[in-house]
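Every protein chain of the complex appears in place save one, which is left out.
Then we have chain A:
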Amino acid sequence: MTKLNTFEQAVATYEPVLGLETHIELDTNTKMFCGCSTAFGAEPNTQVCPVCLALPGALPVANKAAVEATIKIGLALNCRIAEWTRFARKNYFYPDMPKNFQTSQYEEPLCEDGYVDVVVDGKAYRVEIERVHLEEDTGKTLHVGGTTGRIHGATESLVDYNRAGIPLVEIVTKPVPGTGALAPEVARAYTAELRDIVRSLGVSDVRMEQGSLRCDVNLSLNRPGEEWGTRTETKNVNSLRSVERAVRYEVRRQSALLDAGERIFQETRHFHETTGETSPGRSKEEATDYRYFPEPDLAVMEPSREWVEELRASLPELPRKRRERLQAAWSLGDKEMQSVVNADAVDLIEATVAAGATPSAAVKWWLGELSRRANESGEELAAMRITPAEVAELQGMVDDGRLNDKLARQVIDGVLAGEGSPSDVAAKRGLEVVSDTGALEAAVDEAIAANPAVADKIRGGTHAAAGVLIGAVMKATKGQADAGTVRQIILDKLG
């Protein structure tokens, strides 16, 4: 294995070209071509019927809600909606589809030629969308008999077809050149924006960790002025952070190979969450020829312009508009708002504000302390074990003088460790600001007695010297005193 280049070395020599293919599971009530329920978590093979099992003579009929959802996605991505479109069979022999083909779309996708704008590092990038098409999800396979649970070494596979036939929208970008060293961030920003757009439409819950939004990352490198290189396609990229890491890793890996005079093979690779690396996968079919042909069992679709305009008029507020509205409501500058967006904290802050915190307090917690901890643990902010309501509660306790910043951070430790709500943690850990003035006065008296020289200075008018006594009191109370109150008591006694 060739040694990896650093990312900085790699982008100093090569220009990355990105491409992103995203699959989104729609949250319709029923499957794409039959009336089977799509409810998550059902017993294996209880949501299957002659159509999705491809029993002889079954006739598929397209789900209108899924077609509408796809048109809405296309419209939200600034696409042209086809006036004439049809389904196609993508043929392959693999047991995750009982039909031996997947019903998809080929030359006539529902939506084409759109774009998504993202801002990274203050620079705007337009990611062009090539197509948005409608297809169906595959069944779930479980490989058994091997030691690893993976296919290598497995002796057999067990298949559950509940997921087979759930409507799936595939969104394919055009190649994205010109992102340079920001390629990982642009890939992430695009995926986040796409997710937010689809979520705002209410047509999918777009949960990456649950597989309702799945991302394939295509990447190639070329030297400046040269033709684009051969691309690899990395699958199994299941979080925004992974999108970024997968791009970064492929840039490093491919550049090292190119430096060594080797060539890049067009191949499918798999991303490994634990190591952040990619490894070659095997293809589903020996021939990559899927022998597409028009699906004769499903009628051609001709979305009328009236229908499309009706759907356009029904679009909700899209994320860009919403961000503009929230930025104004929260009185944030462009840069600060961009940090909020990049940290994927818009929803979290909105919910925290809705739970009663001021915008500035909500921004402070999520972008400050909580972002720092998320970075340390390598988690997404939203995946941390603290809810917006808990952050609002925490801030409420600070506002009430029950917690100071230092204690609040300790309370966060407890909440993240699963010890309960902020007030539970404060109670269990005994983390309340000492508001009992009697106790504080006693502590101040002790500090004065222990530091007579300092006390004299303060008596002499050097109020700045109070810091020493405050420090002593804070130490004595294990940080649980309010510094302002302590200062006041000291000055009352000595001033």
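One rule holds for everything that comes next: a contact is a pair of C-beta atoms (placed from the backbone, for glycine too) under 8 Å apart; a residue touches a chain by one contact, two chains touch by 3 or more; residues count from 1.
Assume contacts and distances are computed from a predicted model.
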Choices "Aspartyl/glutamyl-tRNA(Asn/Gln) amidotransferase subunit C", "Biotin transporter", "Formate dehydrogenase iron-sulfur subunit" or "NitT/TauT family transport system ATP-binding protein" - which one is the UniProt name of the chain not shown
"Aspartyl/glutamyl-tRNA(Asn/Gln) amidotransferase subunit C"
Identify the residue among A:158, A:315 or A:354 that touches the chain left out of the display.
A:158
For chain A, which positions touch the chain that isn't shown here?
28-30, 34-37, 43-50, 53, 55, 61-67, 86, 93-96, 100, 138-143, 145, 149-151, 154-161, 235-236, 270, 281-286, 293-296, 298-303
